[in-house]
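To keep things clear, I will list the structure first and then write my remarks on it.
With one protein chain withheld, the remaining protein chains of the complex are depicted in position.
Take a look at chain A:
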């Protein structure tokens, strides 16, 4: 039945030439020609639906071979409601292949779908359901869901089955959409057609994943269905290679897995049927093994039953010792599940597992790594981590490497036999896979080192010392990943004083090396290194040299770096302060931060006694807050320009010169001759409240700074100065530069204010 009788010779030629093409270039040429032809033909005024169906199929070819045929999409959509059923089916098929739920043309389909869903012809409804399960988005759910719910009772099983799947699609987009039909969904389990029942398992499986409790009462039903299936109570055509409805069995097993997990009662109801399934699936064929495997997975995750576990272990042994690679693969998988329940089973197959680790099949090797991961315990952790590490070094696949890095770190954190090994392992991971390590991991490592160092009072197995010594040596390497340099810098800064082999000055010099390495502009490694150098600086006599190195970064592009260098250079001026700020060995000490700067209270009190003005915060003050509280939303039109307006502007900063006055200064000729007209003319034309002529009384309330005493100014009082954002602060206004540091005591009026973000950073920096 090779050739398609209803297609044209052109189609035949197209397929033939694609099949015979010898290279990608040749194929591309054929497709380009075809696209050209299709564009013309599809755009013709009148195209018979039979022809259009063929064009659409050819369009699918074009897209399948890597070329964009978006010009045809609209024709596919039109095809969904013209022509014969078969032709419309092709239209829908093309839509399903080419469009997606967010495509702009999707909306055009909704109307047609709604019609077809209500069609008397069950094939039309079924086709529409297929498209619904592929292309609907969250927004279209309300338009379609009610129709689908009705179809759950359709006389045709095919339609009911697809309707359930459509609802599953909706559920995945928006779980709340099934809230009203949960009972109805449960009843679909009892549908007399096994396919419909089977389809409902997918939706139910999803719902159980969200909240298992809703379906716990159905465990007996699932068990009963599974029992009936294995006892061959379904029609023969559900058999696949003599095994009845295997995929439905497997799905049921997955559901039992979810429901029995950590639930003794539920699990006990399952033991018998699980035993039966395993027994009956053991007929020596692939699909039987797949079913048994799923059983093993279920048995190992529900409440344990020793008989079942024994059986599961036996099956696993058979898989693992098989010559067939597929069976070996599922055997390794199964063993990984079993050892989580009972680690003893791993020992029995140790040899085979080792063999699989070196198998020529890469897939098998990777799976064995996973098994090893699950088999780890304090006794074998060093060996297993070693193996994982070997893989990490030799692998280039990013996904695999990320997985390995994560696994090694997990094992190291959980089972490290001693501190030295832990640091060693983490170092290796950072070096080989530093770019794949998540930032939190770095913090965990630092914390573990610090806590370890704090606990010890003896010098033996001193983790701090060990870490420092190791890291100093590591710095000999010319290239290290950033994540390592950060860890090294921090450890050397905090614990450098503990080293017996290296003096703080030795270490500082090494850190200079880190600082001076080429770094990216955005890298923060220099900051870490400079801070480390700062911490060590009062422990040796070479502060001058430290300063000269640090100086160079005073004008760095990185503001963080600038800040640190400035702070350091300030602290250097007073060694006592520096020692207080950067004490050695105090990582675990609590830092008390008084955010109200209570220690300044006395200073402020004294100063204000001598007449200094207290700081007034600019911006939102009490009067504004009151206004906002009284009138949160303006539902009435703004009041006319009047006294209330003036009252507000009273409290705001007013520029030294009014707008008109400034114009006057800039343009004396113009201003002097027609100053009043100028301003009046300009401003009067602005009709809004801001620009309107101001009543004379109000103008007198404007602050007139003493500096401008030009009489012409006063005559212009009748025009309102449009409100402007205040210019740069006037000296006598006590507006303080908020960036001023707490430490710099100057002659400006004393202010008492909340610490800025910067100050908090400062105190936080030495944590």
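The rule is simple: a contact is a pair of C-beta atoms (placed from the backbone, for glycine too) under 8 Å apart; a residue touches a chain by one contact, two chains touch by 3 or more; residues count from 1.
Everything below uses one rule, namely that contacts and distances are computed from a predicted model.
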Which name from "Ubiquitinyl hydrolase 1", "AP complex subunit sigma", "IBH1-like N-terminal domain-containing protein" or "EF-hand calcium-binding domain-containing protein 2 isoform X2" does UniProt give the chain that's left off? "AP complex subunit sigma"
Selected residue (touches chain absent from view) among A:73, A:222, A:329 or A:553: A:329
In the full complex, which of A:50, A:81, A:275 or A:519 touches the chain missing from this view? A:50
Which one touches the absent chain: A:10, A:206, A:282 or A:469? A:206
Can you say which of A:126, A:259 or A:315 touches the chain missing from this structure? A:126
Contact set of chain A toward the excluded chain (per top definition): 1-4, 6-7, 12, 15, 18-19, 27, 50, 57, 60-61, 63-68, 84-87, 89-90, 93, 96-97, 100-102, 123, 126, 130, 133-134, 157-158, 161-162, 165, 168-169, 171-172, 194-195, 198-199, 202, 205-206, 209-211, 237-238, 240, 245-248, 250, 286-287, 289-291, 293-294, 297, 325-326, 328-330, 333, 360-364, 366, 399-400
